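Sharing a structure with you now.
Every protein chain except one is present and positioned as in the full complex.
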Amino acid sequence: MYEREKDLVEAFVRGRMSRRGLLRGLAALGVTAATADLLINRATTQALAQDFDWKRHSGSGVKLLLNKHPYTDAMIANLDSFKALTGMEVAYDVFPEDVYFDKVTAALASRSSEYDAFMTGAYMTWTYGPAGWCSDLAEWIQDPEKTAPGYAWDDVLPGLRASTAWSGRPGDTLGGEGAKQWCIPWGFELNNLSYNRAMFDQAGVTPPENMDQLVETAAKLNRDVEGAYGIGVRGSRSWATIHPGFLSAYANFGQKDLNVSSDGQLSAAMNTAESKAFHAQWVQMIRDSGPRNWSTYTWYQVGSDLGAGASAMIFDADILGFFMNGGDNAQAGNLGYAPFAANPSAEAPTPNVWIWSLAMSAFSRNPDAAWYFLQWASGAEHALMGAREKDFVNPVRQSVWSDAAFRSRMETSYPGYVNQYEVSAPGAQIYFTPQPLFFDLTTEWAAALQEMVAGQVGVDEGLDRLADSVNRQLSEAGLG
Amino acid sequence: MAATAEMDSLARRRSRIGTRALPYLLSLPALLVCIGVLIPFFTAVYYSLQRYRLSQPWAREMNWGETYWQLLTDPSFWNTLQVSLSYTVLTVGLQLVLGLGIALLLQKRTRLNNFVSILLLLPLMTAPALAALMWKLMTDPNFGILSYFVSLIGIEDFRWASSPDTALLTVVLVDTWVYTPFIMILLLAGLRSLPRQPFEAAALDGVPRSFVFLRITLPMLTPYILTAALFRLLESIQQFDIIYAMTQGGPGDTLMVFQVEAYLNFFQSTNVGRSAALLLILWAITFAISNLFIKNWLRLRERTHEEV
Partner (left out) sequence: MEHTSTAERILRGIAIGAVVLFFIFPIFWILLMSFQTNETILRNPPSIAFVPTISNYVALLTGRLETAAGTLDISFMQNLKNSVILSVSSVAVALLLGVPAAYAFARHRFRGSEDIAFTLLSFRFAPPLLIVLPLALYFQDVGLADTYIGLIWVYQLICLPLILWIVRGYFEDIPADVEYAYRIAGHSWFATFRKIALPLAGPGIAAAGLLAFIFAWNNFVFALVLGSADKQPVTVGALAFVTASGIQFGQIAAAIVLSIAPTLALAIYAQRYLVEGLSLGAVKG
């Protein structure tokens, strides 16, 4: 290898230069794109390969079950470097999110050994872990034989490490005593406001700073902006309706989903007076300024409406607003971001987080090889490449957030994004109580919300009924 | 000679044994395949008698029918039953009326009528899940053609399947679109096979047509109507495809019919015991109806055979 090429490539590997910059530099030296890729892969491989036998599972293969997502795209685009590094083969099935988790459940419930590793959220491992479907990864992380010295597990944000670990005892704190690492954080999202700057200017409003303002601003936007409604939030009959904006605002008022008694018994906590007041406001906001067929709204509709200019703002995942500011979206480049604390007396936002994670199937025939894939995919090198060039945000590693190239990319194209993140990151965590009935109870919560919005039941009565039903299910399951 | 006669009778006896075993041999493979089905059925019974959640393997234990008791005292079960029954009654009722009406319209064997009856086969041949998707596209509030039509007659903001007030109506409409042709075909075949004499006699006597319809056509057609109704009843109470593809049981619990509820119980709550109990209750209902149907249908067959 010639010296100048080598210097360039090493600068890239050490993170001082973006892939695009490197390719440009190499092109100037007369290196073709194909050769350049080869050089980069080789250099990355060499950097990673120091002091660790990456080739131990050379020739074996892993199969992945993946959700259709930009993270997946970024990983697949970079797969060649994993293959070059390890000499392993990778196969995968990708499903859209609506059917994805049913597929995971079906594969794991049947103890299928087809998949070695899969994407999951932290909530799902509250089912998968106790059911014995995924492995405690601490075993691998702590084994220097199996984990490269450069993996730097401590570099992963501490809140996320804790949120993906649980003892399996209903009601126990995440990451607390006896917690097992059911999955590895991969990318995550916290919930704040993403808004259309042009529409905000047109209506003469600024990003709202508490719940009252949010309801007012949404209503004003709904009136003043032609062809767009005020605020997009999810509403389908699914747990996914509860966990983004809704729970983030709810938690900001100090409200909880469940109470845990000293002897570990669970009971419903959503029918307090504060909770009822909050629900009433939320329901009012959707009725006044939400999308017309709100009750069918999932991540996809909330996002595409913002991207198409059909909604003025969303209270949902920050990265949803991030994705909609690029690609071929009509409003690409027009979006802004703001942190949001619903409670006027709260000091900071309390966004509930969703963590896309990687887990290892307990039925994998070759767990050590699967772990090679997991540590590469959740490693710093891939995270850095994805954050600089692909849509692999929000990164879960501190080193990536400190990376100058990543920060400058965000500052230039996504105004307010890094600020939104930094203001709310300290309060960002999972605000649900971990327990195995998570999906039953949150789905029912969403159904109750739908009934309230449709006016089938009053807010107070609806919440009392919900609490009764939650308590009854907890007791049937022997949890409360 | 004697030897050959003996051999002959031996061969005949052997062939008689063969003949006796033959029907069993012929139906055995089909039977085996179906017995394979009995295994999951019995495991379902077993699961339904347990507290069995995949997410709490340690809590799995026999609870001997407690799951059923929990279901029967749970308001959401009664909601499921009520939704399933309303769906069934509405779809079957609507389709019978429409199917009979269309069959009467097309009764005469003209070229146009035959052509129309072929056209009407098309919805029936469309997969119900895909039919639901088609209607989902047509009822989209932003660009759906039906939403546009409805707005033309002055109803703005009609929300179809996404509002609890109209969700049931919308899925009933899709079901009607798919299955009315089935009833139509059966009744048309029935109408066309009715003997002519009573009608000719009535025409000669100048009996009013409403009287002919109520006193001759309808009674003679009753076995056909009953068969068609029972058949649709069986399918309708088990509806899954259309509702799942359209709303997954929402909004709220508006469309939580048996099979959708059982599916969600299994996959989202991983509550195997409850899911199995729900399905067994549904099975008990369908078993009763299917007994009625099969007996009725056999009688109908026999009757048409006697007439032939």
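Here are some notes:
Letters A and B mark the chains as written, and numbering starts fresh at 1 in each.
Just so we're on the same page, a residue touches a chain if its C-beta (ideal position, glycine included) is under 8 Å from a C-beta of that chain, and two chains touch if they have at least 3 such contacts.
It should be emphasised that the depicted structure is a prediction, and the values quoted were computed from it without experimental measurement.
Seen in the complete assembly, the chain not on display touches A, B. Touch with the chain omitted from the figure is made, among A:H69, A:R234 or A:H382, by A:H69.
The omitted chain makes contact with just one of the residues A:G59, A:P144, A:P158 or A:G327: A:G327. Residue A:E114 is the one among A:E114, A:D224, A:D288 or A:E389 that touches the chain missing from this view.
Note on the undisplayed chain: of the listed residues B:L71, B:M256 or B:L280, the one touching it is B:L280. Although one chain is not drawn, its touching partners on chain A can still be listed: residues 65, 68-70, 73, 93-99, 103, 106-107, 109-114, 298, 300, 303-304, 307-308, 323, 327-329. By the touch rule set out above, chain B reaches the unshown chain at residues 19-20, 22-24, 26-27, 29-31, 33-34, 36-37, 40-41, 43-44, 47, 101-102, 105-106, 108, 112-113, 116-131, 133-138, 140, 142-143, 145, 148, 177, 180-182, 185-186, 189-190, 192-193, 203, 224, 227, 234, 238, 240-241, 244-245, 258-259, 262-263, 266, 272, 275-276, 279-280, 282-283, 286-287, 289-291, 293-294, 297, 300-301, 304-305, 308.
Going forward, only the chains that are shown with their structure count from here on.
Averaging C-alpha coordinates per chain places the centre of chain A 42 Å away from that of chain B. Within the complex, the chain A residues that touch chain B are 101-102, 105-106, 109, 126-127, 130-132, 236-239, 292-296, 310, 436-437, 439-440, 443, 447-448, 450-451, 454, 456, 469, 472, 476-478. Put simply, chain B touches chain A in their complex at residues 51, 53-59, 70, 74-76, 141-142, 157, 159-165, 247-253, 264, 267-271.
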